[in-house]
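Let's look at subunit A:
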Amino acid sequence: MMLASFGAATLASYLVVSGILLVIGVVGFLVRRNLIVMFLCTELMFQGAAIAFVAAGRYYLDYSGQVMVIFILTVAAAEAALALALVVFMHRQRDTLDPDAYGELAE
Partner candidate 1 sequence: MTPWLLLLIPLIGAAAIFLTKAELSKWISLGVSLFVFVISILMSVQFEQWGSMGTGLRSETSWINSMGLTLDLGADSVAMMLVLLTTLLTPLCVWGSFNAITSRRKEYYAWLLILETAMLGVFLAQDLILFYVSFELTLVPMFFLIAIYGGKNRAHASVKFFIYTFAGSLFMLAGFVYVAWQNAQTGAGGWSFAIHDLAIYASTKLSATEQGWILLALLAGFAVKIPVFPVHTWLPLAHTEAPTAGSVILAGVLLKLGTFGVYRFVLPMVPEAVVAWAPSIAILGIIGILYAALICWVQDDVKKLVAYSSVSHLGFCVLGLVALNPIGLEGAVLYMINHGLSTGALFFLIGMMYERYHTRDMNMIGGLAKRMPVWSVFMVFFVLASVGLPGLNGFVSEFMCLLGTFVSSTDAQQWPGVLGPQYAAVAAIGMVLAAMYLLIMVGKVVFGTLKEPDTTDRGSLPVDLSLREIGVLAPLAALCIWIGVQPTVLTDAMRGSVEKVLSPYPKRVKEHVEQQHSESIMLKVPESETPDKEDHHA
Partner candidate 2 sequence: MLDRLWFLIPEFILLAGAMVCAIGGISTFAPIRKRVGFIASIFLVIALFSVPYVYGQTDYTHPETMLPGLGKYIKMMAAFVGLLLVATSGGLIDRGYERAIGAGKDRFDPLRANSGEFHALLLLSLTGVMLICEARDLIWLFLALELVSLPTYVMVAISRWSKTAQEAAMKYFFLGALSAALMLYGFALLYVSTGTLVLQEITEAFSAQQNNGGLLVIAQVGMLLAIFGLLYKIAAAPMHLYAPDVYQGAASAVTAFLAFVPKTAGMIAIILLLSTVGWEDGLPPAIEMALWVVAVLTMILGNIGALLQRSVKRMLGYSSIAHSGYMLIGVIAGPELGLPAVLVYLFIYGITNTAAFATLASLSRGGKRVDSLEDIAGLYTTSPLAAASMSVASGSLLGIPPLFGFWGKLLLFAAGIAAGQISLIIVAAVSSAISAWYYLRLIGLSLLSNPHNHGERTKVTLRWPLAVAVVGACISIAGPLVLEGVMVDAKEAITLPESELAMSLPSLEVDDERE
């Protein structure tokens, strides 16, 4: 298998960064009290994955990783559109974007 010139340590550092992004995204999603910020956190997670793809693609000298990133960005954009529409809906409903305000469906 063909491997890139930069060493494994470097790949690991990219992965660490991507992992950190993921974790930040998760934590942000869990603790922030605003729907928009929460959505942005998921975007952050997506980007964490994207970094991993790019780094690994470079590592393996395989372009498919970068292709993947393009698609990730596209999908993220689509999701963003959807998210904003929903957020508008929600805001119209309760005048707030605090996710805890929307607990009508529960046990």
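Keep in mind how these were chosen: all candidates are chains of the complex that A comes from, given by their letters.
Keep in mind that, in the parts below, a residue touches a chain if its C-beta (ideal position, glycine included) is under 8 Å from a C-beta of that chain, and two chains touch if they have at least 3 such contacts; residues count from 1.
Everything quoted here is computed from the prediction, not taken from an experiment.
Engineer: Given that all of 1 or 2 sit in the same complex as subunit A, name the one that actually touches it.
Structural biologist: Candidate 2 is the one in contact with subunit A.
Engineer: Using the touch definition from the top, list the residues of subunit A that touch candidate 2 in their complex.
Structural biologist: 1, 11, 15, 18, 22, 25-26, 29, 35, 38-39, 42, 45-46, 48-50, 52-53, 55-57, 59-60, 62, 64-65, 67-68, 71-72, 75, 78-79, 82-83, 85-86, 89-90, 93, 99, 102, 104-107
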